[in-house]
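Heads up, one of the protein chains got dropped from this complex, but the rest are sitting where they should.
This part shows subunit A:
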Amino acid sequence: MSNNILTQNDIQHVDYKDVDLLKQFINPHGRIMGRKKSGLTAKQQRAVEAAIKRARFMGLLPFIQK
C-alpha cells in the first residue's frame, strides 16, 4: 500500500493551480519536500516539482516563507 497522496487519490496530472494539493508537498518554509518524505514515485515527484515551480512563478505559492 503506497503512502503517497497522488496514488491514494488516483491523481494522474498535477496542475499548478491546485494550490491546496501542492501545499501538501512543501514544508513550512516553502521548500519542496524530498522524495523520502513525500513518498512519491520519481515521475510524480518531477510533476509535482514542475507544478510547484510554476505556481511560485505565478505568485500562487511562496518561494520562501518566514
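Assume a contact is a pair of C-beta atoms (placed from the backbone, for glycine too) under 8 Å apart; a residue touches a chain by one contact, two chains touch by 3 or more; residues count from 1.
The rule we apply is simple: contacts and distances are computed from a predicted model.
The chain that is not shown carries the UniProt protein name "Small ribosomal subunit protein bS6", picked from "Tol-Pal system protein TolB", "Small ribosomal subunit protein bS6", "ABC transporter permease" or "Cytochrome c oxidase subunit 2".
Subunit A meets the missing chain through residues 5, 8-9, 11-18, 20-21, 23-24, 54, 56-63.
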